[in-house]
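Here the complex is missing one protein chain, while the rest keep their positions.
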Amino acid sequence: MVLYNLPYVAVVVLTIIGLGTIVLKQNLIKIFLGIMILESAVNLFLVSLGYREGGIAPIYTNAPDRVMVLPTPQALTLTSIVIGVATTALLLSFAIIIWKKYGSIEIGFLRRLKE
Amino acid sequence: MKKVLVAAIFLVWAAGLCTIPLFLSFGDPAATDMDTYFIRTGQAAAAANNIVTSIVFDFRGFDTLGESVVLFTAVTGVALMFRARKEGEEHEDE
Amino acid sequence: MIAYLVTFIMALLLYLVFSAGSGTLWLWSPSELLAGVLLALLTAAVAGKVLCRGKDYRMANPVRLLILPVYLLGPFFIEVTRANLDVAYRVITGKIRPGIIRVPSGMRTDLGAFLLANSITLTPGTITVDIGEETNDLFVHNINVPEGWETRSSVEARKLFWLANIPAWIRRIAE
Amino acid sequence: MTVPFDIAVFILLVLVCLALVRLVLGPTIADRAVAVDTVNTLVVAALIVLGVVYQQIIFIDVAIVYALLSFVSTLYVAKYIGGEL
Amino acid sequence: MDMLFTLDTGTGFWNPLLWVLGTAVAGVIAVFLYSLGERGYKKGTAQTEPFISGNPEPEKGLVHVRSGNLYWGFLDAMDGYYRRLVPLHTGDLDDYVLWYMGITALFFIVVVVFR
Amino acid sequence: MIPAFVVENSPALMIIVPFVAAFIAPFAGRAKPAVRALVVGGAMAITSAITLLLASDVYAHGTRLYVFGAQAATLAVPQDSGGIPVRIMFTVDPMSALMLVITAIAAFAVVIYSLTSERHHSGLGSYYTLFLLMVTGILGMVATGDIFNFFVFLEILSIASAGLIAFRIDGGVAVEAAIKYFVLSTIGALAILVAIGIYYGEYNALNMALIAQRMQFTLLDQLALVLIIAALAMKCGAVPMHFWTPDAYSMAPSSITALLVVASQASLYGLFRTVFSLYNITLNAACVGWLIIILGVLSMVVGVTMAIPQKNVKRLMAYHAVSQTGYMLLGVGVGLAVLDNQPLLEAFGYMAMEGGIFHIINHAMYKGLLFLTAGAIFFRIGTYDLNKMGGLGHSMKWTMVFFIIGALAIAGIPPFNGFASKLMIYESVFVFNPVLSVIAMVVSILTLASFVKVFHSIFMGPVLPEYKDVREVPGPMLAGMGILALVVIVFGLFPSLVVETLVAPAAHALADQGMYIAAVIGGGA
Amino acid sequence: MIESLIQLAVIGGLIVSAILVYSFKDLLAAALAAGFFSFLVSLEFYILQAPDVAISQAAIGAGLTTAIFIIAIRATTRFEGETP
Amino acid sequence: MIAEFLVVACLVIGTTFNCLGIIGLLRFPDVYTRMHATTKMTTFGSVFTALSVIIYGASQFIGTGDGQYITLSLHTVLAALALAVTNAIGSHAIARGAHRSGIMPAQAVIDRLAEVPP
Partner (left out) sequence: MRMSKIVRTGACILYPLIIIFGLYVVVHGHLTPGGGFQGGAVIATAAALVLVAFSHEEIAGMVRKAFLSAQESLGLLLFIGAGILGLLAGAPFFANILANSGLLFGLPVPPGPNPGDLNTAGVIPVMNIAVGVEVWGGLAIILVYLFSATGGERT
């Protein structure tokens, strides 16, 4: 059973690792790497939702005549991947500006706004 | 104290997420009526062999517009970050 | 102008290879051909200046392009096999005698240096570590420096190989 | 006919996991980059073979994308550690 | 017409017309009180100048009560409350994420227990 | 007069027009900034007009559907699909229409304001692009009937907001606020995506009405519910997760802050839509209702008490925004808590929901107005620090008038609109639980006290020597504030009109899940 | 059976590389590990019969994301915990 | 039959060389020698793996006459070529970067590059 559900187990573990990286690390770039892991975990979750045992990819070009996996999650995942790269790029440019202005990208130094 | 709290939060998250592998069966999705519709009629309706593409651009084309706009938004944001400054524009926002 | 033409032809050929088998049996359908021409034009417009930066159009010569597969499948393949067996032997036994030696390549063009360096990287127990910008001298890391080479200031490229005269082949292709 | 391909894929993936050891141990960045580069190659091989396992011709395109693009990140690392970026 | 302006809340109601009426009454009262005042003052004489026990009048900008000095009594009285509350606003991104995750976890427990 | 084409396709045009304007805005201003102003202002005006047209149509004829890419725009379910909607659709019911009205008014006022207020800065092409995209994100979020599309528009909104919050990069502090906001909203959006995946995995549906029809409230649904409501509550700034709010609100340009308020209302809309339309009575209404009520009460109390000692005027207003969000959560939460009890719902539940929803529209107006006045003051004196201000009432009379209107409205003084909605909340919540009502009243008093302080320290007192030659802000900025002030006064003077025509249909549409499903699928539930 | 073993190998690699991303102090190494992670995620997509997503992840994860991370590391700092 | 034998033989050769490459990667003392193992042997092994697919496609084409197997073979050829070129460039770049960052070859009998001023 557990072996059968492997991708979902991986999703859970990766989500926890990603969240842990975000929460327990101080470095901004490390946090962004954590966000990347989290995004990958969610994408993996979406894709594994659509997998059907013994199915083939939902493309009729030169396909063998077998049952197909569900196509919708793959479409959703494509959108999600684009959003992920857009997010990462914007966050990294923020980090560069922070480095220029503050001289540090540790979370402990990003505390000029508080109370 | 804080460490215990953090550990507890992570434990609850892990437990909550573990409902996914426990209650969703991998490889045998529960209801498939929408996707069956796509696989059955997608090829004829969108005239595309690749069902994923026909979903991305036809059935859910509006999402793809949003997705492209997300990328455009991010690029605009990056451009805003590295923009050339005007003379004497500096102002302190403290 | 020639640069764009070379890029166009190259891109078109590559596109045709990619889309082979799209037509009735293993020819191409007309729409594929049309798309190939248009996309190759686009590629030429974008990448024409980049591909032929050195104003070096020798590779546009079809004879040289025909020699390239012969070289890859003939002497190069033999050398690769021999090199791999050699390195396999060293992996298993652990007998190594590494060192970085200087190899004057004798190539005048960038493309020649590129091909020779990649051949050296892939073939005998050697990896190109650096290349002189003006002199085209290669600095080669050798996993097993033969006795006596450590005293020489430089080693000919020919001597790195086993059977075939790889530099000569490359000169035939690229110069 | 696809059974040998299946076994080959499995061996390749085990090798990927072994390369992970070098990624963990590697004393310098260069060692890690070498490990990642190796994994690229192995994954491309695995992708090609899996395309045959699934009897899907069009899957090979993924392998080409991989083979063409995976070394770009290696180049970035190399440029960084060479002090040229 | 009256229906249009009455907001009926089930147990009470609110009508702007009544408010206008109330304002008018208050205005009348204000005018009345104003008319009771002393009329003997004349502008431009020493009668209208402030008398600070003979001390010189400070400059106008200095007598303005700045915002930091307002409500100090309230803040002083609520000191215990603020001493607990303000340090929670650490300005630390990790804490922000942790609060979010903690609330999610709490919600999960509550929703699952009391489903 | 208005072509039928526009009316029929108004949901699509509402999105298309700002998108196209956003795509050409970076280039429009290359040669002359006036061209850009024309493009952006014109596009925003057209969008607002179309949006109001759509909303009026919805109020007149009931829920509007718009199916993207189908053969007929209003045919939700294809003939051969076995009775399920498969394409993306916009489902504009009265609740969505209300949010559309809010967004249209606020965005139009803000764009008029910011055409002048930001003219001295660089990067204006990107600024207006992001501005339009942000408005479009809000419009899409509130109009969509597809849950994944909701996520996409949420991301557009988040990314555009993050870029705009970091607009003033000089001190670096704005970028810090943007990072905090963006990391949190990314994590929240990913949580929502997981929830969407769970719905998809269980019911093979992405359409909200279809999910609602098939909802069973299993353990997985509970997980999805928790992920969604926590993420959206975080994005609307409910209290234990409100920390990003003052940072982001205080560091963004003021016009953007006014729009961020609307954005947080859109997240609130998503929260309500999830709880009411997606789950409705399948969940334990009392439990989730009380969760939302507690969030609301915490938001009210903590927000207002944190606001009092603030020294930065925008930070103070941001904490008040948190506090006012609490009112909405309280009102709608009370409605949710009695959702499965029809008599109680009739007795005071609908009234509480109407109060909460009316407060959404009121808050967007007066808080937007307040932020715009703060921006006007910054435009002239270059600081937000209350300790450095004083005596501005002598020179900035119109700004002072607008500030007074906004401050009295937020404090719930009659006859402004804040009073009407707060009255509805007090009275209906008093029937439900008197303690909550009393807390709400006390919070309102503290709000008044806090704004008296702000008013005193900004406008009262003698003219400070350093602000001797301060003048009134330019006309367009006053016009932007004036629109919002006008709305505040009109809504305050005719609350019953607004409640009966706009708010009550919205509240009933929100509470009535069957109607929502029937509008999409036909004969559902 | 062998499919399960293949999945086990890929997922084991995924988890280990994610932990590596967490634990490396050197951000460059962490970015490399993230690149490794991206490869394996892409392979997993491929195994789950999603070639569209696999291409997408390969192009983004293998090429671009690692590249922009390394550029950002170059523009900021290489080691975790560096303070002014 | 011959085709099947060839396919299996190529697969065996390919995986064997890949295995040896990984062993070398784990066993050798420094980055340059590790690169010898990986660059050459995994490239060689992967190309042989690809070769098996090419042979498979060709044999299927001869057997069935279906044009898609030509596509399979051609695309695999391209993938293998791309692999060889990119691997060579990549390993050269890493070697150069490593040398410039100051990693000296271990147990080296000679290092001519270190004598050249940068």
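Per-chain numbering from 1; labels A, B, C, D, E, F, G and H assigned in written order.
We take it that a residue touches a chain if its C-beta (ideal position, glycine included) is under 8 Å from a C-beta of that chain, and two chains touch if they have at least 3 such contacts.
Note that the coordinates shown come from a computational prediction; the quantities given were computed from them, not determined experimentally.
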From H:11, H:72 or H:89, residue that would touch the chain that is not displayed: H:89
Residue ranges of subunit H at the interface with the undisplayed chain: 67-68, 82, 85-86, 88-89, 92-93, 96
For subunit D, residues in touch with the removed chain: 58-59, 61-62, 64-65, 68-69, 72, 75-76, 78-79, 82-85
Contacts of subunit B with the absent chain, listed as residue ranges: 43-50, 52-54, 56-58, 61-62, 64-65, 67-69, 71-72, 74-75, 78-79, 81-82
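Heads up, the rule we're going with is that only the chains that are shown with their structure count from here on.
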Touching both subunit C and subunit F (chains): none
Graph distance between subunit G and subunit H, where chains that touch are linked: 2
Of all other chains, the one whose Cα centre sits farthest from subunit G: E
Approximate Å spacing (C-alpha centroids) for the pair subunit F, subunit G: 38
Inter-chain centre distance, subunit B versus subunit G - centres from mean C-alpha coordinates, in Å: 18
Per-residue overlap in subunit G, given as positions that touch at least 2 other chains: 49-52, 71, 73
Where subunit A touches two or more other chains at once, by residue number: 4, 6-7, 9, 15, 19-20, 22-24, 26, 28, 31, 45, 48-51, 56-57, 59, 61-62, 70, 72, 74, 76, 78-79, 82-83, 85-87, 89-90, 93-97, 102, 108, 110, 112-113, 115
Interchain contacts, given as pairs of chains that touch: A-B, A-D, A-E, A-F, A-G, B-E, B-F, B-G, C-H, D-G, D-H, E-F
Subunit D partner contacts - residues on subunit G that touch it in the complex: 2, 5-6, 9-10, 12-13, 16-17, 20, 26, 28-29, 32-33, 35-36, 39-40, 42-43, 46-47, 49, 51, 54-55, 58-59, 62-63, 66-67, 70-71, 73-74
For the subunit H and subunit D complex, residues of the former touching the latter: 4, 7-8, 11, 14-15, 18-19, 21-22, 25-26, 31, 34-35, 38-39, 42-43, 45-46, 49-50, 52-53, 56, 68-69, 71-72, 75-76, 78-80, 82-83, 86-87, 89-91, 93-94, 96-98, 100-101, 103
Subunit H partner contacts - residues on subunit C that touch it in the complex: 17-18, 20-22, 25-26, 80-81, 83-84, 87-88, 90-92, 94, 96-102, 117-118, 121-123, 125, 127-130, 132, 139, 141, 143, 145, 149-150, 153-154
